[in-house]
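A single protein chain has been omitted; all remaining protein chains appear in their positions.
On to subunit A.
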Amino acid sequence: MSGTTVEAPARSETARRIAALRTPKWYQNARWTRLGGLLFAGIVLTLMFGEQGSVDDVFFALKQLYEDPLPTLMWLVLMTAVWAFMEFGAPLRERARPVLEAVGARQKQAGSVVRSGVARPVVKWPLLAAGGLVLVLLPEFLATYWQQILVGEIAIYVLLAVGLNVVVGWAGLLDLGFIAFFAVGAYSSAYWTGSLPVDPPVKLTPFLVIPVAMLTCLLAGLLLGAPTLRLRGDYLAIVTLGFHEIIYLVAKNREDFTNGPRGVIGVPPFKLDLGFWSYTWGDSGLSPKQYWWLILVLGGLLIFLFRRLEHSRVGRAWTAIREDEVAAAANGVNTVKYKLMAFAIGASTSGIAGVVYASKIGSFSPESFILMYSVLVLAYVIFGGMGSLWGVILGTAFLAWLPQFLKDYVDPKDRFMYLGALLVIMMIYRPQGLIPSRRRKRELIMAKEGIGDADAMSEPVGGRIA
C-alpha cells in the first residue's frame, strides 16, 4: 500500500517475505473483484428478465440459466464489455471528456445553491395558469383505463405524499404508518355514510364526512403522537409502524364493526345537493373525470395552504426542529406543540385522501391498507425530494405511474422488483430526490464538503469512508 520500500541492509528471508506481502498478487487486483461483481450482476439480470419460475419445479430458474444459455451468455458478455470499458476504456473516455465537462459545468452553474438564507421563490402566474389548464383538461386526452389510474392511483397517492411530506419532509419525523390514517379516513367515510354494520347517529354525505374524518384523523394523530414524542427517529418509525399494524388488524378482525376481511361495500359517491340543483359524482359514467376535478380542487387547496404554511412561523419551527431539536427547544420553540401539529396535519390530509378514495372506489377491504403502502408512500416522498412540494408531487406521480406503465411490458407481478431496483439506484446517484428542496440541497452539498451533517435528524451513518 505505502509507497516507500523498506531499505533492507541485507536481503534477508524475512525482508523478502515482507516485500512479497507488500506487492499484491495478480489476483488481488481490485480489477478482478469488479469483474466478479459485474458477472454476478449479469446472472442476477438474467434471472430478472428470465422466465417466471413455477411452484412445482423450484429449480426452474436455475436450470433455465444453462438450458437456455443464450440470454445468460448475452448478459455475461455485456457485463464483461462494461467491465472492459471501465478498466481499459481510458482513451475512449478521454475523448468524451470535453463533452461531459461542458454538461457538468452547466449543471454546476445551476447547482450553485450555497446561498445565504432561503429566498422566497417568485410565483410565475402565467406558467401556473397554463399548468392548471393542462391538468384540468388532462383526462380528456386519456383512455378510460388511464383515467382510472390517474384518479385511483396517482391522484390519491399524490394527496397522501403531500400530507406525509409535512411530517417527514418538514418536521423530520419518520413516519412508517401513514396509511393507517388513510384507513381511518376511509372507514370514517364508510361509517358516517352508513355502509358499516353499525349505524351512525346521523347519516352524512361524503362532503360532510370530510371535516368529520379530518377531525377523527387529527385525534388519531394526536393519540399516536402524544406517547411517542419522547422517541427519537428510529424508535418513532417502529412505533408508527406498530400503530399501522394495529389499525390494519383491527379493521380486519373486528368483523362486527368493520365487516372484517370481506370489506366495506356501497360507500355512496360524492353528492352536492343544494335543493334546487344536485350533482352526483360517478352518476353518468364519467366517474374518473369527475373525481379528478374534485381531487384537483382539494389538492390545489391543500398545496396552496401548505405553501403558506411552509414559510410561516409554523414552517420555520418545523425546520428548526428537524435541524436540531435541542437547539430549537433552547430557542423557545415549543417542540411538543409543533411536532403534534405536524402529525395532526399530516394525518388529516391522509384522512381526506381516505374519504375521497372510499367514495370513489365504493367498496374496499382492509387489504387496501397493508403496510407496504405506507412504506411506498414514504419511498415516493423521498424519491421526489423530501420537503419540496413540487418534487414530492412529481416524484409520486412518476412512481405511481411507472408500475402501471410497466404492466404492458413486463409481468405485472414483477413490477415491484423494478421499482425496488430503481429506488436503490436513485438513492445511490441522487439521494436528494428528483427535485430537492433548496434547503436540503444546500445541506447535502455542505455535507459533501464536510461543513455539516447531511441529515440533521440524527448523526451521520457510522463508518464514513473518506
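Rule of thumb we're sticking to: a residue touches a chain if its C-beta (ideal position, glycine included) is under 8 Å from a C-beta of that chain, and two chains touch if they have at least 3 such contacts; residues count from 1.
Here, contacts and distances are computed from a predicted model.
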Name under which UniProt lists the unshown chain, selected from "Simple sugar transport system ATP-binding protein", "NADH-quinone oxidoreductase subunit K", "CDGSH iron-sulfur domain-containing protein" or "Branched-chain amino acid ABC transporter permease": "Branched-chain amino acid ABC transporter permease"
Residue in contact with the excluded chain [from A:237, A:264, A:394 or A:434]: A:237
Residue of A:15, A:61 or A:135 touching the missing chain in the full complex: A:61
Interface with the unshown chain - residue positions in subunit A: 37, 40, 44, 47-48, 50, 52-56, 58-62, 168, 174, 227-228, 230-235, 237-239, 241-243, 245-246, 249-250, 252-253, 371, 375, 378-379, 382-383, 386, 411, 413-417, 419-424, 426-428, 431, 444, 447-448, 454-455, 457-465
